[in-house]
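With one protein chain held back, the other chains of the complex are shown just where they sit.
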Amino acid sequence: MRNLIPLAVRALTMVGVFFVVLLLLVLTLGLTGFSDRILSSVVGEQIRVERTTLAETIRDPDELERVLAARKAELESFYGLDIPWQRRLPASVFRVMRLDLGEARSLRSFAGSSRIADIVLERLPNTILLMTTSTVIVALTGLAGGLYVATRPGSWIDRLVSGLAAVTYAIPTWWIGILLILVVSVHWRLLPSGGMYSTPPPEGGWLRFADLARHAVLPVLSMVLVSVGPYMYAVRTITLNIAQEDFVGMARARGLSETRVRNAHILRVAAPPIVTGLIFGLAGSLSGSILIETVFNWQGMGRLYYDALAGTPDEGVIVALTFMFTLMYVAIRLLLETLYIFLDPRVSYAD
Amino acid sequence: MSPVLQVRDLYLHYADPAGTVRAVDGVSFELGEPGTALGFVGESGCGKSSAANAMLRMLPGNTARYDGEVWLDGVCVSALDAEEFRRSVRWRQMALVPQGAQNSLNPVMRVGKWLTEPVRQSRSADIEPDALERQARGLLERVGLPSGTWNLYPHELSGGMKQRVMIAGALIFSPRLLIMDEPTSALDVSVQAQIMNLLKDLKAEGLSILFITHDIALASDICDRLAVVYAGRIAEIGSSEQILGQPAHPYTRRLLGSIPRLHDEALPEFIPGAPPDLRKLPSGCRFHPRCDVPLTVCPERVPVRLKAESGQDVWCWLHDRTVNQVALEIQDE
Partner (left out) sequence: MRVRQIRDALLKTPVGLLGLLSLAAQVVLSIWVVVSYPDDFGNRVWSNPIHWVDNPKAAPPAWIRRVDSQPRAEHWQTVRGEPETVEEKGRNLIASWNIPYIVEEGAVPAFLALTVRDVRFEERAPLLALTLIRPDETRVSVMRHAVRGPREGEEGPYERHFDDPLRIQLSADESTLSSLQEFLAEEYGLQMDAEEIRPRVMDILFGVPDATDDGFVPMAGEYTFLFQTATRAEDDGIGSVELVAGGDAFGRMGTDSIGRDLAQGLLYGLPTALVIGVVVALLSTSIGTVLGMASGYLGGTADTVIQRLSDIVANIPVLPLLIFLLFIIGPNLTVIIGILIAFSWPGLAIQVRVMVLHMRSSQLIEAVQSLGSSRWRVMYRHILPQIMPYFLAQIIFTAPSAILAEAGLSFLGLGDPSIPTWGQILEAGFRTGGVYVGYWWWIVPPGLLIVLVASTFMLLSLAIEPVVNPRLRQTRRAD
């Protein structure tokens, strides 16, 4: 299959990105001594667990301490705390990849666990929920709007979209979110200013869903507001350019209906560059969602950054989050690249 | 029997900030029997391609004036409404092989799918998919393409192959008339010759061809009749022998004089001046500023259709007896 070669090239770049980030994480942690601290916390946690079990069998406190000290030394050498961090590097990489980063200082998962993996993974669905919802809305409205605007280039609505796209580049996503809170939640008291559910959350599936939807309106709206302009503009420009191409005129000359011309000869050909647009916007929307979750106290991984940075910083959580976001980014990128390659037969030669 | 194609007073003007572009400005001609070819010859920018678009009713957004009649086999197809015209005339009766074949194929559609698309899309066609594929593959073979072409994408084809795919595509409905807009201008000479031979074969099988080109020599190779076009109007129309042997219009003579010839001492001449701006056309005869034998009447009155001595129709005051008389008298004085 000839598509596999360019796909492999792109996949390799993304795998490269993944490992460079991972290495950067581990190197920085090692160089600054964070790595030692994380491991010590892992050891400490294990010792605490063992102390409670051992305390039942060993009555003599001195004996208990001696056994625990021996056990601690054993664990330290097991985790490599007795060797320099450079030699532990491969193990550290592996550790980060499994999110085996010990316990959080003050953060707890919703279920009360203090394991970093629990805290972070529990938030993943919430982040995905917010990102997918807003991305789908942006994609649909951007596509529909862009196509509509492309039918009337030069009109006031076309100029509005172009203007909106330019202005968007100069507006911080999160500030739009704050303004929405200020106006819609505080001034008009229409929608909740943050969180995912009311307290206490309503009982019953539908009521609960409606409550979640109500809480999602503002965060989704802010993400849509800042992304839809450039996306619409890109769709418009791509479509307009393609509509000028010879093969579109030719499709008409061949007696095809306008619907067929639009679907098979304009949209189908526009699909790959539109996907490219999505790829370029991806890093931006990932960053946008981190900040929007923060603003709206949406219990996802983005908000967790803010919580982990406040007060006593939870470095293990921050490492885990950075890793998870990179993983998410690389995964979505690969998905989009695959989509692109199967949409555009020219890729295998262009690359 | 009615002629295959008859065009009467065809107009196509475009709106432009700098003035109306009179691309097709009252063109009338006729393509008589099936299996003949009419050449449409003129410099680039004289409105040849616009005439093809006008016949197919492919009108751009800035069309300012479009009228005239197009008759196919005795039916006035220009009277049909747009939807009916699209369904029953375009591609079914009149197919176009466009100028920019390089970019006229959908880049993400395989050749086979592209070829059969118009048939599959037309509601009235009850053709079996297998039969359609057989027919389309037959066409590919017909235009000299290997059967593997069926599964290729446009970027995998050479320029000549693309042009052949375009021709095969135009034949899918077995139309009466094929309009070819500079079909060979982007190809190298050997490919050009192959395409021309293919066209001759098709013609021999009864296909009528409207052959649009700037190359009068190439046109004469295949065409039974020639129409010389200047600035949106026909200057002269007649059989190839008449036009090449006894050109009646000064522009035609100039055009023929500009062809380089083998075994000829005389250098090819060029036509002085530039083709006129279709937005700011000269008054009267549009050729008069570049004409080497202008009459006083030329800038004043638009020439009417006249019969040249060799029999062809010509739009030039030189062939008007009364005007000539007056002109001679003036010269005598």
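Think of it as A and B in the order they're written, each chain with its own count starting at 1.
The rule is simple: a residue touches a chain if its C-beta (ideal position, glycine included) is under 8 Å from a C-beta of that chain, and two chains touch if they have at least 3 such contacts.
The model shown is predicted, which means the values in this text are computed figures rather than measured ones.
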Among shown chains, those touching the left-out chain: A
Absent-chain contact - pick from A:Ser40, A:Ser257 or A:Thr322: A:Thr322
Listed residues A:Trp85, A:Trp174 or A:Trp298, member touching the removed chain: A:Trp174
Positions on subunit A where the hidden chain makes contact: 13-14, 16-17, 20-21, 24-25, 28-29, 32, 34, 166-167, 169-175, 178-179, 181-182, 185-187, 193, 280, 283-284, 286-288, 290-291, 294-295, 305-306, 309-310, 313, 315, 318-319, 321-322, 325-326, 329, 333
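One rule holds for everything that comes next: only the chains that are shown with their structure count from here on.
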Cα-centroid distance, subunit A relative to subunit B, in whole angstrom: 58
Footprint of subunit A on subunit B - complex, ascending: 56, 58, 86-87, 89-92, 95-96, 98, 100, 103-109, 117-118, 121-122, 153, 155-156, 169
Contact set on subunit A toward subunit B in their complex: 245-247, 249-257, 260, 264-265, 268-269, 271-272, 343-346, 349
